[in-house]
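The structure appears right after this line, and notes come after that.
The other protein chains are all here in position, but one chain of the complex has been omitted.
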Amino acid sequence: MKRLALLLVVLTVILSSTFAQVTLTFWHSMGDYAKLPLDQLVAEFNRTHPGIEVRAIYQGTYDETVTKMKSALLVGAGPDLAMVNIEHIQIFTQDNALMPLDNLLSADPELSPEDFVEQFWPAILREGIAYAIPFNISALVLYYNRDLFRQAGLDPERPPTTWAEMEEMARALTVVDTKRGRTLQHGLLWAVDHMFYQFEPLVWQNGGEIFAEDMSRCLLDSEIGIETLRRWAGWFDEGLSPRDLTVEEGMQSFMMGRVAMGAMTSGGIRYGFENLPWDLGVAVLPMNKEKATTMGGGSLAIMNHVSEEKRDAAWTFIKWMVQEKNTLMWYERTGYMPVKKSALDSLEIQLIWKRFPQLKAPIDSIPYARPRPVHENIIEIRNILFNTVERVRQGVDDPETAFLSVVPRVNELLK
Amino acid sequence: MRRRPVGYLFILPAGLLLAVFLYFPLAYSFMISFTRWDLSATRTFIGLDNYRAIIASSEFWNSVLYTFYYVLGVLPFSLAIGLGVALLLRDSNMKGVGFFRMIYFMPVVTSPIAAAMGFSWIFNTQLGYANYVIESMGGEPVNWLTNYNGIFQLLFERFGIQLPHILQGPSVALTVIILLGIWQNIGYATVVYLAGLQGIPQAFYEAARIDGASPSKILRKITLPLLSPTTFFLLIVFAILSFQVFGPVQVMTPQGGPLQTTSVIVFRLYQQAFSYYRFGYASAMAFLAFSMILLITLFQMKFVERKVYYE
Partner (left out) sequence: MSNRRSILVIKYIVLSAGAIIMLFPFYWALSTSFRELRDILFDPYSLVPRNPTFANYLSIFNKAPFGRYLLNSLIVASATAFLQITTASLSAFAFARMKFRGREIIFIVFLATMMIPQQILMIPQYIVVMRLGMGDSYAGLVLPYAATAISIFFLRQFFRTIPKDLEDAAIIDGCGPLRILLNVFIPLAKPAIATLSVFAFMWSWNNYFWPLLIIDSTEMRTIQLGLALFRTEGGIQWGEFMAGTVVATLPILIVYFIAQKQFIKGITLTGMKG
C-alpha cells in the first residue's frame, strides 16, 4: 500500500514537471446564482486542460472590479484575464491595459469574428480593433407577470408588441382603490436608473437617436427626443407606472406581484424564474416606430502585460468558454445570451426553450439589439440625462423644455 | 508637569504608522488634487482648476448644505438619547442590565450595509412597516425615499409659508437616512457614556448625597461636568464622522435620492472618483471637505473644550 502511494507520488511529480503548469488568474463579477455555473465551467476547463489552471475569483460588482483592476494596473499587479463589462472596455483601452486580439484571431483557424452573433461583435470593438471576446451579453427585455395578466382577463401568451398595446394593457392591469384613491397594483414599471439604461431603447424605438453617429453632439433636443420624453412621463402622470417608488422599490414591488410589467435585463431571468412566487413571462420590448433594445453585460479580455505563455493559455481558455456547448450551458443557467451564431441555430437551444420558454425572448431581441453609445465622459453624461428625465418624472421640469436646456451642457462634455 | 522629551518616544509608534499609511497618502492625494488623473499612467497638472470648478458648481454647494443637514440632524439626537440610555443603564446591579446593554449595542455591531438594507425595507413606500403603522393609525402613507420636499418646508406649508431654499430642511428621503444615522449612533454613544460614567468615582456621589443634593442637582453638578470629556469626544467624533457619511446614502439611495437631495459631499466625491474616474477633481473635493471639517473641529476645540472639565 505504502509503495503504491509512493509510486503515485513519484508519477505525479514526473507528470507535472513534464506538463509545465500555467496558472491564470481570472477576475470576474458574477456573484451568487451566476457564479455557480461559471465556477463549473472553469472547473471543467481545468479538468480537460492539464497544462493550464485557471483560478476564477469573484471581485465584486462590475464597478468594483474596474476600480480594483485600475488600481492593480497602477502598481503592475492584477489578473491575467478578466471579465470586463462592454461598457468599461474603453476605460481600459485608454491606458493600453487590454491586449488587442486581432493578431490572435487572424492566426487562429478555429475562431473568427464571423463565428459570433453579428450584433454582439461591434460591442467589443474600439476603433475597429477587438479587445475582448463577447461572453455574457444581456439585452433589455420585458418581464411580465402571467398570473396578473390572467387576472385582468389578458392573454399571457400575447404580451404587448407596441407602445399603444402596452399602454392599453397597463391600464387594464392597474388596480386603483377608488375609495382611498390609492393604486394597489401598477400595470407598468419603466423606471430609468442613473445609467440612463432603460431610456435609451425608447428613443430608438421612437425612431430617434440619442447622439450623432460620431458622438459629436446629443440629439435629444429633437422633436423625437422630446416626444419620447413626453410619452414616457405620461406613463407616470397617468399612474400606470409608479411615480412614488424608487427604482429599487419598483423592482421589489414587481417581484412581489404588485407591478405587472417592466423593462429589465435578461441576465436576471433565471434568478427570477427560480425565485419569483408567480408565473414569469418574458417578451421582446414593445416597439413604436421601430424595434430596438439595448445590450449590456460583459466580455472576456486578456491583460496586455502577460507573458506569451500566459497569453496562449488565456486564449485557449476564452476559446473554450465560448464553445457552442459551453455558451449554451451558460445561457440556460443565467439568461445571458449565447454568443456564437452556431449556438443560435442549434438543436440544443430548441430544447432549452422547451424547458424554459422565458429564455427565448432575449434571442428574439437580437436582430434589434444595439450596443450602448460610448464616450470618454459617457458616465457623467448619462447621469445628467438621468437627472433631467427624473425631474420631468417628478413634475418639477416640463418635458417640452427639459432636453432643450440640458443638451448644450451634454454637448460641452462631448467635445 | 516637567518637560519630558520621552513623550516623543510614546507617540512614535503611532506616528510612524500614521506617516506611512495616512500622511503619505494624504500628501499624494493633495498633489493629485492639482491634476487631471483617471488612474492611468498619465497625469496632467492643471493648477487650481479643479478647485475653481468645484467652487463654481451649484451641485457642490447643494451637497454641502445636505451634509450640514445630516450632521445637524444626527448629532444632537445621538448625544442626548445616548446619554439618556446610558444613565438608565449605569446601575450594574439592576436586573437585566446586561441584556439591555447588549440590545442597545446591537445596531452598532450590525454591518452598516445590512442595516441600511433593513431600513430601506422598513421605509418602503408601498409595502414598508413605517407606512403600515401610519395607515393603521389612520394617517396618509408617505413616499419616504422619493419625497424631495424639505421637512421644514412641509411643516410651514400648512400655514402657507414658503421658506427660502437654505431653510427648507433635509428632504424626507434624507431624513430617513438621518434616522438610520441616529439609530446606529445611539448605541455607540451609550457604550462610550457607560465607560465614562464608570470612571466617575463613587465617592463624589456619596459626598453629594450626604449633603442632601437632589438627583437633578447631582446630574447637573457632578455627572454632566465629569462626563464632559466624554461628551466632548463624542461631539468631535460624531461631527467628523457624520460629515463624511456615505455608506447608508449609497445603499438606500444609490441614484443620489429624489432630485439628488441625498447627494452629500462624500457621495458626490465617490461618484467623481469611482464612476467618472476623475481623481483630481475628487481629491480637490476631499480637501475642501477636509478644510471644512478642520475648521469646525478647531472651533469646537477652541470654544467648547474650555467648558470641558478635566482632572
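Chains: A and B, in written order; residue numbering restarts at 1 for each.
Here is the rule we go by: a residue touches a chain if its C-beta (ideal position, glycine included) is under 8 Å from a C-beta of that chain, and two chains touch if they have at least 3 such contacts.
Being a predicted model, the structure only gives us computed values, none of them experimental.
Of the options B:V20, B:I55 or B:L167, the residue whose C-beta touches the omitted chain is B:V20.
The missing chain lies against chain A, touching residues 25, 30-36, 55, 57-62, 64, 67-68, 71-72, 74-75, 77, 79, 252, 255-256, 265, 267-268, 271-272, 275-277, 334-335. Interface residues of chain B with the unshown chain, by the touch rule above, are 1-8, 10-11, 13-15, 17-18, 20-26, 28-29, 32, 39, 85, 88-89, 92, 94, 96, 98, 100-115, 117-119, 121-122, 127-129, 132, 183, 186-188, 191-192, 194-196, 198-204, 226, 229-230, 232-233, 236-237, 240-241, 243-244, 246, 265-266, 269-270, 273-274, 279, 282-283, 285-287, 289-290, 293-294, 297-298, 301, 310-311.
We take it that only the chains that are shown with their structure count from here on.
Every residue of chain B that touches chain A in the complex is listed here, in rising order: 38-41, 120, 124-127, 141, 143, 145-146, 148, 253-256, 258-260, 271, 274-277. Listed in rising order, the residues of chain A touching chain B in the complex are 63, 67, 70-71, 74, 91, 94-95, 182, 193-194, 242-249, 252-253, 256, 258, 377, 379-380, 383, 386-387, 390-391, 394, 396.
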